[in-house]
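Excerpt of the complex: some chains, original placement.
Note that the chains are named A and B in the order they appear, and that numbering of residues resets to 1 at the start of each chain.
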């Protein structure tokens, strides 16, 4: 079939029979639910752009595996150039949606499991990589939308999986059968998973030998029996339920996350890509999260491009576009934003080729990129709220605006500069509200690793000994006897 | 009547007949509307505490004007000690509500108009101060809840009131009659105004001679004919409409703002306290906003105390309370927060007594305090979101939690440490969500002056010449001839 069209995607995705709860009620035709549809619309763009002449080169690539062009979101990265192109694609999509196309998660998962299964097989002569290649061929040929499914609920975060009071707080194998395995547990905050036809589950933490049952990776259709999805709320979710034209801020696209509950779900062996090899759990985690961190600088920069544009417009609408402090703040926002993008470009440019041939980003630089993503968008948002003015927290509802009694009062008194229609100003304020009070910043904070996780790994991947040699050489301090180097004086790595 | 009880307040406030629109519909019994009631509950505390033995001293004070104790919120500040006590009271109330008691605005307005009317009369032999004293006596004797009403819609912010294309974008006098005046216009984002029986309107900017019709201050009952109120939305308003127990985050108190539209409203002369004396507009603005800035360090510190407490609890519930980085971040939050409080204490301690005998805070230090309030709470909130974890943006709704089908799954999988009930963890997450994604930060940003307004005034009230003398003396540079001092070399003050 090759590269699907947008319509093919919509047709396929609407057919799925998933068990979903939203706000306390089971929902049918979930793809057209107002809390879901905007996010699926973002996903749909990945099909549309793959078919449009202007964007086709960026959104498709030749796959050696199937010998034909495939949608880039189901491709394997073979070169540094592939990594650089990925980053550009990611920013492009974020600029168009102000949110997310959801499809990078699967992309990163495919690359992580492809490369890790290769190395697992090499060590244990397991059949995971050949199975996975078959699976990937099917995915590429059918341009499937595959979700990357990682985070576990984790319960008491000071305890490893097997040490939890309730062993199900990390997804685990509860039964091994001839034909497959049975899994139980949950995956928390899975972004846009219902927009996908398939999901690819992975462990979410490094594991010790006693955590064997948690070392599991597999793929299943999203609407597999035994799986229940529950909608994860965000601060501005209700806005989407009101039936308004603009009070939701982003009038076209959206983002949501689901909790996924597995009540003893069966997985056939041909869909199992890791099963008990605990030492490879951390490789999957690092590869997936690393490729995801690689995106984050570009993705958040793309989202912030929208916010910066909106802020520039509201400054104009408020009549303050030429105030120096406003221009200075806009430049500050841009500088912070391009610093994020620089991170994604840089960690891509310094990537490496792993044994299976998969290109992955530079680890250290990707952790640094993500750490900055947990900080700079917050300052960008703060500046946007500053320039938007107090009305960002007090604007009457769209329903009031459309009410014949008070609508005219709003029309008159919410006017900014005379040349701009009141409704345009209201729309722009709502967009800024959405991007600064909604879920955007939370994703920047927690997606692909919270601040401390990044700091810990920056500590691990920094070659501090090299820096110490530079300093000793310049200060004229001789190298210590090897004894000393091993002594307690040498710092232990950063731990929580 | 003296100091009212909480019940007397509720009885009185429920009797008002105001014309209010919320989300496109006119609302009766507005005080019990879920979007309003939490805020009124905050206001009610100011009556309750004035009657409780443990808090009576903080919440009441002897008024020389009426010769009896009055609620502190209707008192005039006569000493530096009064200012210091105000700051403590304000933090106390914010700690109890996590929001606002709304009553400082009126307090600050009473002090601003009391002192300004005195100085206006002294210059122009106008009758404003004696009128206002009569009004204030009535307010004190009846423990009225009086709102301070300032901000105008402002239209094109690069233009002064009389230069706007629509002259009504600042509240103005459209007619002067024998018995009083008629006003037209609007006041935007008026916090908690419906919880009050009266409001005291003031100009919101300094005025030029041609802005004469905008130099107007007056008091009226909130339910005066001709006034329409429209609810100002905030990011998490719908949550209060769902009928849940905890999904709104703050289960007891709230905050809202109204747009107030004046369609040719009559004000009798005895309620008019400024009428055309443009030069005194800025004195009212500076006094009101200054006393309000004085509060802000303490008020936001009180609110952030709640957020810091919630963050400390969620760290425990997540099992990370003893991670060093968590403890370090909590200390950072506390340090930033006490810096805000220090600002309120300091600007109070360096206050001065104005000609009418009203004590006011130190201007320069109050601007600095407010500038910090536009920054530090954002960093505190960022750290709270960090420690709370990704679940802050993805937690299932309370309705799902109470659903018999998926409720048990949530109960099981949203558990943190084993000893803490899942519901407690969910409640705490909702509170953090509310305080970091809701209106709280927006109020810190824009209440009592946005960042640049504060910076401009810090520039104005800094004695830079004194600092230049210090530097010249130490560097051995002689004072320039007076000519030079007047030259263009000397910097002009900061302007937008």
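Everything that follows uses one rule, which is that contacts are C-beta pairs under 8 Å (C-beta built on N, C-alpha and C of every residue); 3 or more make two chains touch, one makes a residue touch a chain.
Note that the structure is predicted; figures quoted are calculated from it, not measured.
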Please state: how many copies of the shared sequence does the complete assembly contain, given 2 in place?
4
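Following the convention adopted for this analysis, only the chains that are shown with their structure count from here on.
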When centres are defined as mean Cα positions, the distance from chain A to chain B in whole Å is 38
List of chain B residues in touch with chain A within their complex
21-26, 151, 153, 155-159, 165-166, 168-169, 185-186, 188-189, 228, 230-236, 238-239, 241-242, 247, 257, 259, 261, 318-320, 322-326, 374-375, 378-379, 382, 385-386, 389-400, 402-403, 405-406, 409-410, 412-418, 433, 437-439, 441-443, 445-447, 450-452, 455, 496
